[in-house]
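Sharing a structure, written as structure tokens. Questions coming.
Just one protein chain is left out here, and the rest sit where they should.
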Amino acid sequence: MVEIRFHGRGGQGAVKASDILAMAAFREGKEVQAFPFFGVERRGAPVTAFTRISQEEIRIHCYIYEPDVLIVLDPTLIGPIPLTDGLKPNGKIIINSERDSNSFIFPDTENPTIFTIDCSSIALKYGLGSKASPIVNTAILGAIAKVTGLVSIESIIEVIKERIPLYKEKNALAAQETYECMCV
Amino acid sequence: MVEIRFHGRGGQGAVKASDILAMAAFREGKEVQAFPFFGVERRGAPVTAFTRISQEEIRIHCYIYEPDVLIVLDPTLIGPIPLTDGLKPNGKIIINSERDSNSFIFPDTENPTIFTIDCSSIALKYGLGSKASPIVNTAILGAIAKVTGLVSIESIIEVIKERIPLYKEKNALAAQETYECMCV
Amino acid sequence: MSNKTKGQKIKLTLPIEEVMSPGHLACQGCGATLALRYTLKALGRKTIMSIPACCWSVIDGPFPYSAAGVPIYHCAFETAASTASGISHALAQLGQDNVTALAWAGDGGTFDIGLQALSGAAERGDNVIYIVYDNEAYMNTGIQRSSATPHGAWTTTTPVKHYKRGPKKNIMAIMAAHHVPYCATANIAYPEDFIRKVKKAKNIMGTKFIHLYAPCPTGWKHPPDITIQVARLATLTNVFPLYEIDNDVYTINKKIQKAKPVSEYLKLQGRFRHLSEKEVQFIQRTVDQNWKRLLKLEEAFRNEKN
Amino acid sequence: MSNKTKGQKIKLTLPIEEVMSPGHLACQGCGATLALRYTLKALGRKTIMSIPACCWSVIDGPFPYSAAGVPIYHCAFETAASTASGISHALAQLGQDNVTALAWAGDGGTFDIGLQALSGAAERGDNVIYIVYDNEAYMNTGIQRSSATPHGAWTTTTPVKHYKRGPKKNIMAIMAAHHVPYCATANIAYPEDFIRKVKKAKNIMGTKFIHLYAPCPTGWKHPPDITIQVARLATLTNVFPLYEIDNDVYTINKKIQKAKPVSEYLKLQGRFRHLSEKEVQFIQRTVDQNWKRLLKLEEAFRNEKN
Amino acid sequence: MKKVLTGNFAAAYGATAAKVNVISAYPITPQTTIVEILSEIVADGLLNADFIKVESEHSALAACIGAQAAGARTFTATSAQGLALMHELLHWATRGRLPIVLANVNRAMAPGWSIWADATDSVAQRDTGCMQIYCENNQEVFDSILMSYKIGEHTELLLPTIVNLDAFFLSHTSQIVDLYDQETIDRFLPSYNPEIKLDIENPRAFGGLTSPDYYYEFSYKIQLAHEKAKEIIEEVGKEFYRFFNREYHLSEPYRCDDADMILVDYGTIAGTAKDAVDRMRDKGIHVGVLKIRYLRPFPEEQVIDILKNAKKVGVIDRAISYGHEGPFFTEVKASLYGYRIPIYGFIAGLGGRDVSIVDIESMVDYMQGNKPANHIWIGLKK
Amino acid sequence: MKKVLTGNFAAAYGATAAKVNVISAYPITPQTTIVEILSEIVADGLLNADFIKVESEHSALAACIGAQAAGARTFTATSAQGLALMHELLHWATRGRLPIVLANVNRAMAPGWSIWADATDSVAQRDTGCMQIYCENNQEVFDSILMSYKIGEHTELLLPTIVNLDAFFLSHTSQIVDLYDQETIDRFLPSYNPEIKLDIENPRAFGGLTSPDYYYEFSYKIQLAHEKAKEIIEEVGKEFYRFFNREYHLSEPYRCDDADMILVDYGTIAGTAKDAVDRMRDKGIHVGVLKIRYLRPFPEEQVIDILKNAKKVGVIDRAISYGHEGPFFTEVKASLYGYRIPIYGFIAGLGGRDVSIVDIESMVDYMQGNKPANHIWIGLKK
Amino acid sequence: MSKKNDEKVIVIQNGDDMPSMPASMGSMKINKTASWRSIRPVIIEEKCKRCMICWKFCPEPAIRPEDPPVIDYDYCKGCGICIEECPFDAIVSEKEGK
Partner (left out) sequence: MSKKNDEKVIVIQNGDDMPSMPASMGSMKINKTASWRSIRPVIIEEKCKRCMICWKFCPEPAIRPEDPPVIDYDYCKGCGICIEECPFDAIVSEKEGK
């Protein structure tokens, strides 16, 4: 079982991203689970979401304490929130940031691989959200597909087209683009 | 412990009578209990009430199945209702009726003593209730005091004066009169 | 009224069929009982009722019997309207559109504990006739004040020393504020008028409301034989005017030429016995004011479509 | 508004004291939050509030913090009025008559689930100010229809295909029907008027009711920066007129010379995006009718004591 | 001062003697006279309280909650449907830590409409966190109301109490009640002075959003308070004895010391059972009665202590938890877990069916001649 | 057809698949999406039902009661405060013998406000006579709603059912759910056709005054129905298996056969506990899980059967009956009466506190190293 | 429903005779309320103008609108409304019973 934890802010779409990831894995025959830590939903407030992907039935129903993969939709969360708590040794961290992955250091982690990608710009390029608050969830999914190999980008794109109510195409393109420009 | 069961119709004051009897006995230092079988209170509907009088604490809280004394405020109840059920052998029955006590026969009882007294007329004489529905409860209390000796007529009258909101005097006189003309 | 003698055909001013049966448990001279008798004459047997806790939960009789002659759901005190909403939607879903869903509640179940459910049904426009038979107190529990109890009245919770202060809640104004398609007052002393209103309501879609005046000899402390008289006087004194509001248009059905003094109405009832002359005058003034208010409303909200 | 430059004394049109603190959890541009800010400016710190479930149960902040600056009892959703009644009677019994009991609820907690408690308090005349901040839906649970949702609006329970039909419940008419000593509409875009009304209410005994218009950018789908604009337009289009009813006397506080077309108001908000031209016209007609109705009421129920 | 009073009068006088500041209640048969008497008492100026005559039980308890939170001592009374309608707010009173006292007349739940005795109404509130007392007689009603304020208001408790009395069998039954003298009562029960309340000098928000970080601990505090309550109830019971010469505990054994068979019961059935026990003892049957006064906190320790040596135990429930068994039966069985005393669950008296001495004897008969069973229905017309 | 769905979707789709005629519900976090989805489904014409958008939960259930009594199949959904507000009417649905199905999202009761998982809301309805299911996953939510109609509508039962799902842990958790095909579902669950209903052809008054002469017997009938329900639930479970190849029972043991220690639990904790069991088994600890699906009727026989050979039993309650202990714990203990298996009562996860595998392991640790206790609070910040 | 059916006495000897919920099985016509009556209204045929106002206002209803109207003494509770309301004083009150 692979466990993925998403960190974002209300409005960025972390919950939806965790869901789409699960659905994409489901298309590929996996057992899946996705759920948010539902705080008091307000714009800007920190949001956590979880995805589990497994070959076997997933029975567990608690938060993810030891994720294999961490997704950070908003780099301003780094610092205020102990994002990396419990990250498994050799875990992966994908951060939406224009900065270089080397510029991020997480002292309490064991040998993580850090990836950054500027999802905000890509989202804006496709007109997703406003400049002030780009909606980066579809963009980051492409990066997840690439980095983790848990699901194919095709599955991601199909689910996006199925589940995203507005701007299906643009969202799909955003995912495609991060998939492509993410260097692993 | 002496157990008294009252049978009347809604509006005649059977419940009040059972209460006053208990209060009178209380004045005389007895332990007491009085309560109605509370059906759906509507004018004219049959009503049952109970009084227990004892030297000792009364703990029991169920209906009276084997009364020592039966009080019938309305003779038209005789027949439709199995009034005398459970009456103890040698029990007493006091009936509000102008008829002679001999005219009443209760087959399923063991050697009861039957008393009749025309409380309706006495109540009317003192202007208690209307011709159509005289309020006979205070009148019958005098008879009870006389027949059972459980309480003195003085106690009955004091309680009447204390507890009856209207026409205290007249009610007291009604009780006094039945007490006096009741031949035991 | 012409003289009729044996053999002549009898003319009846009300439908002849008795849906409600005798043998019920109402007190002698109960206005609430006449109320349902008339209602079912108007609606007939294709009616399903919800009845919350109220005198009618007793009047109807205990299990295994019933006096109403139509199906009744005895529902929780708060739920006359919401239960009827449910019935009405079920009927619609099950294709029984020809059956009327009738909510039948006392003033307590309507003005107080059931108001919210009624307001909700009215807002949604559920297809229900709601009739409140108003006897101005909680009678079934033994005469406690409700918000329909008029100023000045004694009840067991507004004892003589603390008799009810403040006006009766204006339920008609409240229902009019909901802009229901039809609402009306009615009085058991005027059964023809009442039956006309019920029949009218039956043919309107949406939530219809009738505020029906139904004296209670037991609670009002008047002899049972003058129930009709008391009821009639309520209208003749303008204590309880008859009017209807049809799509926001007001019509006063009975304009009394010269209203009788309210004191005539009050003095028949034990519940007002303690009132001082001054208090009676105050009540008279209030009645006059309310009447004027009603006239103004009629004036302001007449049919403009013509 | 005169030009002022550095050093000049600043004139403020509202009380300067901020009782409500920043740091609260309202969305950006939340009208409901401005609403309480103004209310507490008017009432000051000698105020005890009941707040039922609503956005404000979140806005105020989680344990162990609070943003309001005055004591709050976060009460059950149905009980804004009844809890405040209890508070008010306790204050009276404990000799704290100088403290105001304020019930502060959303439209859902007022028009729907809390209506009965409010009606009861009003009927009893409990000494409470009741303010409903109306954002025309259940926002705290994520934008479901309430009976304050206007005709035409999208909400999650009135999806575009099934958008809300039927008018907004007329809560002012309902409260007026209760003959409360004072009730008024107000709008966060007109804080001076609102604060005047709250202060007036504070000095009246009995149940006072204020229906306060408070746009919600999140639920109405408009950008947060135009909250005031949207609110202002509601009044300038006569969608939400400002008026008060003082002892049954109607006064319209703001008579718009030439009301703007309703479409200007509607088009700012995503929740009305799906409306056809015909539907917009219908809404315009309804607004016009309601406005006429209000004028008539003002006409019919002016101060007669003069 | 002794008087012959119905249970409802005793309840109303109890609230009066406790000098409550705010009353809010709604009429319902057979509680109605409580409301009526209090209306009179307040109207007559004999109690300086505000009586809020609300439009529903829901508002009745809400008003008490508001008033109590603002520092008033409050009282309400209800029955059956009314109590059920308060359900949400009973949780509220508990979690809000408001020592409101509520007199409940035990009546059967509708439908069909029934106004007669049945404890299912209040037993169904056992998970709301309110303390609950079941009274045997009218004196106990009066005394319990007084004690409940003292107990509930204890700073370590702050818990509401439901004082239950059986419909008609107490509510409308006249018995002798000692009302004591008010001065002594005032000494026993000083006025209410909560530390934390709605207070403009120290503005706090009560009951705001509470995240998973804190909620659990608040819950724990309530449970702690209940545990503590078991002590305080016994302590206040002792104090009550010193003041008024009457003894009260969480539970009350009667002739249990040498009993082979013990009947566990509550409410008025306990009284009848005592008489039945005497009668059976006269016939040589060694029976005892354990009356449970407090359903919450549940006197597990006392129950074990008294029952552990019995040869057989029967529990008489005038209530039922459908789909399982009598609720007191369950709780007693759970308390006795680990013991192997045969235990019988009797269901009796639902909907006002009378429970007579003969009925109780028949239960003992049953216990003598049959294997244990979980719900034995007494007097059923099968 | 399989889909990835949240528990709330599963609930809404369950009602849709059951072709309910009337829906009446009121929004409350975290149930809200159920109401929203059903609004869409009805608006889109995918379900031919009337959705009554009432002004409170009280009216929601009242409307269902009216509609169901008139012969419609009805559905409602709520959570916490909403369920509590329905309390009176839950009794009504039971005593009126109306097989309404209600989905309840288990959420903590206020105050303080909490929207997170806690089963106290529904457990506190255990005495209302409604059947109650606790679901472990979204498939079970969907399946339980379908089965609940079939079971509840059985002519010998006529009982309402509350189908519970944990806040967020199911309501907002996406999982794979097989929705089957509608034709098969229609065969499994034919339309509702009650024998007795509001019917102008046969006018009856429902729920009128019922004297002590009859009330008791009506109560008995409800209890009989619950007893019968235990059979019918198993039968319908078998039928469900035949139709849809999924097995359901009153309760469900997991690796209990050879277990020394068995953890009894319900809802989502059961799932986590299964994983914990596997992990502990790997470490050589012989643990099993007994998941209780039905709180009412309570599967006493199955509980005994499965637990009787365990060396130790622990019960995990995400609920508490203040003043006593975890309610499932009480009921399990009562069922096991007479046995002497050490039994531990754990309180965990109230107010949404997460219950992790580690927490469950710590319970087993506790059981290994300590004497039994009645309420052991897991993860308390003391 | 025929009259006979209306007055059907429902005999319940045990639970099996009862439906699952308290749903009525017969009419309250079974319940002869005559015993409630303490005065008896008697129509004086000669005075009666057949206006049927008595019928209209009887709350039981215990008057049949025949020619002349017939009071059903099985049910008349003796409220006296008909006596009060008869515009022609054609109904008189008699003392009931012994």
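Which chain is which? They are A, B, C, D, E, F and G, in the order written, and residues in each are numbered from 1.
Here is the rule we go by: a contact is a pair of C-beta atoms (placed from the backbone, for glycine too) under 8 Å apart; a residue touches a chain by one contact, two chains touch by 3 or more.
Fair warning: this is a prediction, and the values are worked out from it, not measured in the lab.
> Would you mind listing the shown chains in contact with the chain that isn't displayed?
Displayed chains contacted by the hidden chain, ordered by label: A, D, E, F.
> With the missing chain put back, one of E:A108, E:M131, E:L158 or E:L179 would touch it. Which one?
Checking each option in E:A108, E:M131, E:L158 or E:L179, the one touching the absent chain turns out to be E:L158.
> Based on the whole complex, identify which of D:G86, D:G142, D:P191 or D:P241 touches the chain you can't see.
Of all options in D:G86, D:G142, D:P191 or D:P241, contact with the hidden chain holds for D:P191.
> Could you tell which one of D:S21, D:N247 or D:Q289 touches the chain left off the display?
In the full complex, the listed residue that touches the missing chain is D:S21.
> On chain F, where is the contact patch with the chain that was removed from view?
Those residues of chain F that touch the unshown chain are 111-112, 380-382.
> List the chain A residues touching the unshown chain?
43-45, 76, 80, 131-133
> Spell out, residue by residue, where the missing chain touches chain D.
1, 3-8, 10-14, 16, 18, 20-26, 28-31, 33-34, 37, 60-61, 63-67, 69, 191, 223-229
Rule of thumb we're sticking to: only the chains that are shown with their structure count from here on.
> Tell me whether chain E and chain F, two copies of the same sequence, contact each other through the same residue numbers or different ones, using over half shared as the line for same.
Counting shared over all numbers used gives more than one half: same.
> Nearest whole angstrom, what separates the Cα centre of chain A from the Cα centre of chain G?
79
> Per the centroid of Cα atoms for each chain, what is the distance between chain C and chain E, given in Å?
40
> Give me the residue numbers in chain D that touch at least two other chains, ranges are fine.
57-58, 62-63, 74, 76, 78, 111-113, 115-116, 119-120, 123-124, 142, 147
> Which chain F residues reach two or more other chains?
In chain F, the residues touching two or more other chains are 53, 55-56, 81, 85, 88, 92, 95-96, 110-113, 116, 204-211, 214, 217-218, 220, 354.
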